[in-house]
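Just below is one structure, and these are the notes that go with it.
Missing here: one protein chain of the complex. Every other protein chain is in place.
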Amino acid sequence: MGRPVAIIGVGQTYHGKRMDVSYPELVREAVMAVFKDTGLSPEDIDGVVSGTMPSMMEGIALTHFYLADAMQSAGKPIMKTETCGSTGVSIAHTAYYWVASGLADLILAVGHEKMNEGDSQATMTTVAEPFYQRYFISGAPGVFSMQSQMWSVRYGISEEKVRDAAAFISVTHHEDAFDNPYAHIKMKVSMDDVKNARIITYPVRLLDVCPNSDGACAVIFASEEMVKKLNRKPAWVKAVGYRGDEYFFGDSDKAVWESAAQAAKEAYNQAGIKNPRKELDVAEVYNPFTFQEMLFYECFGFCGPGEAPDLVLKGTFTRNGELACDPSGGTLCTNPIGATGLIRVAEAALQVTGRAGAHQIPGAKLALAHAMGGVDQFNGIMILGSKL
Amino acid sequence: MSKRVGIVAVAQNAGAESKDNFYDQAYRVTKEVLDKAGLTRDDVETIISASSDIYHGGISCANAYYWETTGAFMKNGSRQDGESLFALFYGAMRIMTGRYDTALVIGLCKGSENPPNDTCTLMYSDPFYLRNVGLTETMAAAFQMRAYMEKYGITEEQCAKVAVKNLGNALGNPYAHRKGRYTVEEVLQSPRISDPLTELQCAPQSEGMVAALLASEEKAKKLSRKPVWIKGFGSSIDAYDIGDRDLLDGQLKNAAARAYRMAGIKEPAKEIDLAEISEPYAFQELMWCEDLGLCRAGEAGKLIDSGKTERTGELPVNPSGGVLANNPYVSRGLQRAVEAYLQITGQAGERQVEKKVKTALAHGTHGFAGQCHAVAILGL
Partner (left out) sequence: MTKEYKTIKTELRLPYELAYGATWTRFFEGMKEKKIYGTKCPKCGRVLVPARSFCPRCFVDMGEWIEVSQEGKLVAWCYTNYRYFGMPTEPPFIGAQINLDGTDVNFLHLIGGFDLSNFDEVRKIVKNGMKVRAEWKDDRNAHIMDIRYFKPL
């Protein structure tokens, strides 16, 4: 519905601890990269969508002001989309709807975060409800460790198996990150390294957790007419899905995570996908925690409930497996939160246009990008394809 | 424009401090707008809210907190930061794609819980330079006011007249936070906040959950006997550093031009029947009237002197009392659209203007000296 929309170019920063640049300079790096990628210039752009995690992350509020010059948005229409951790995908959705509505032909979407400039876990804690829940939410790891327990208990998966599968995910993603020039963490880790790493919040250990990254991502969305005119290889937006749970952690079942399942279902219906494991070539799943990645596989219908650990250990979701998940190394190796969801979208776009370089999945035609936000609350999805 | 989008119902709460919880306030306004449209939560297909972390009680990722209060449990939704008219635009865009027939848009801000507005606006500044010099919206507005008066010979009295008019208009608005009959002298003699701005020329810090229910053309005609169409909208943002900008030549002209083009408006001064303008500082109503093309550059002083912008005038501006009367920071733009809707549909009660309103303009602004502007044109 609406006009067809495609991604025609992407730009990323070299993510990491980037104390060599200020926040606007970091953002500019991504914006310059997407202009270089597309050969377009700021004058060509009809509007800009920007977004980040909360103001407290960097201590700057309403960052579309501060970053206006870096985004080259001065004189242009602007939207500022923020949905916590799912911000990156929500920015992509906004850009999509803007073009699909017929109101614009070229929209620049920019996601950004400079996490090393603030106290990220303290910031996460301020997301939690201030009267009851804030005291107990140990930043993000606490939430996810509870969720992974509920899930493994529900499906009677042994602690050892879950531990092994999570460690396997950590090892393979850390390997994958070596082939992604923009990834933050590049280190060799063994199964034993992961399993013996320091406990953060049981059962989550240090190597099960994403880093704090500085980074930005810029993506240009275009109408069909512009795709033709510019003669770009497009990654067509096939579907957009989004769902949110209640705020109170405890109100809804996080082992059968309805917002994740429903967001995927909405997207599959639009894209006409019946068997996602077979039909999708790549999935860039938002995976800040190894354990949670398995839950997403199940919610997204890549396998049945409780089946993920076995399939993970069989290699079903590795780069050479049946459905390559996070061949970029994913969020586990790079997490500038406000940019992260948009990086998933950018990586999916690179894959379906055959431009992912060393981590290209050969012949990839259909890819899913995902982001999650809130206290296990929001899930957003965008599906991209090489054909309209 | 592919599809027409209509507003079929609106709701808002009062601006004065309430001891109600944020969560409950948001729920009640959502419930009210649904009831007015004769819908239940299940009937609403997508929900776009507007809020800002810094204006959100110190709770980060604002929309996580109030998600279910807006009826959004297990629904597709999103959020805009800073400017609630962006949420109106986004809701309209979603419907224009044909994917949705109904969208709830809601701005949420409970001013009484937050630090003073300027403690918040200081956080817009970069941490290295402007923040340490203490740049706030009020300081930027004072620079702008002085430059405006000097360039066009606008007087302090003319600026103060805006406050007299709007706070007087607010007497007819049950939702208004600040209201009263003041004289120009009283406005000018109120405490000097940031010279030349006096207290009564600066907006208060108010509460405001403000909601509008949007529908596709077909659906809107079913839900309402008198839907108000969103005929055009546009926004524009300026460069960041106020030292890099001409504070008298800002982005409102661009935002308005985009909205007028979409709405097919060629002569705004003739075609617009009523304007609800965001004027966090009194003189800005004058400046923005010029930038919106409601009068010529430098002539807004004469405009206010003529009485044309009074509630009873030919071109009423802010019959609700505007932002000087009610300033729920993030929600104020959408509140202007809600007031315009009430005027067009003849539901504005005591503040209803005398003339017939077919086409109305709603404006929102935020940022130093109006770094960002948003304009919507509503009409029958």
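Letters A and B mark the chains in the order given here, with residues in each chain numbered from 1 onward.
By definition in this document, contacts are C-beta pairs under 8 Å (C-beta built on N, C-alpha and C of every residue); 3 or more make two chains touch, one makes a residue touch a chain.
All figures in this text were calculated on a predicted structure; none of them were measured in a lab.
Asks: Given that one chain is not shown, what are the shown chains it touches?
Replies: A, B
Asks: Using the touch definition from the top, which of B:113, B:199 or B:299 touches the missing chain?
Replies: Spelled out, the listed residue whose C-beta touches the missing chain is B:113.
Asks: Decide which residue listed in A:192, A:225 or A:251 touches the omitted chain of the complex.
Replies: The missing chain is touched by A:251.
Asks: Any idea which of B:20, B:157 or B:271 touches the chain not displayed?
Replies: Of these options, the touching residue for the absent chain is B:20.
Asks: For the chain that's not shown, point to the residue among A:38, A:147, A:262 or A:379 touching it.
Replies: A:147
Asks: In the complete complex, which positions of subunit B touch the hidden chain?
Replies: Missing-chain contacts on subunit B: residues 18-24, 27, 30-31, 34, 40-41, 54, 57-58, 68-69, 71, 73-74, 110, 112-115, 119-120, 123, 127-128.
Asks: I need the residue numbers on subunit A that touch the omitted chain, in ascending order.
Replies: Interface with the chain not displayed, on the subunit A side: 19-20, 56, 59, 119, 121-122, 125-126, 130-139, 141-143, 145-147, 149-150, 153, 198-202, 246-252.
Following the convention adopted for this analysis, only the chains that are shown with their structure count from here on.
Asks: Could you state the distance in Å from the CA-based centre of subunit A to that of subunit B?
Replies: 33
Asks: Applying the document's contact rule, which stretches of subunit A touch subunit B when the two form their complex?
Replies: Its residues touching subunit B are 1-3, 22, 48, 51, 53-56, 59-62, 64-69, 73-85, 90, 93-94, 97-98, 100-103, 123-124, 126-127, 129-130, 241-247, 258-259, 262, 266, 373-375, 377-378.
Asks: Quick check: in the complex, which residue numbers of subunit B touch subunit A?
Replies: Touching subunit A from subunit B are residues 1-2, 52-54, 57-68, 72-83, 86, 89-90, 92-94, 96-99, 120, 123-128, 234-241, 244, 251, 254-255, 258, 262, 366-368, 371-372.
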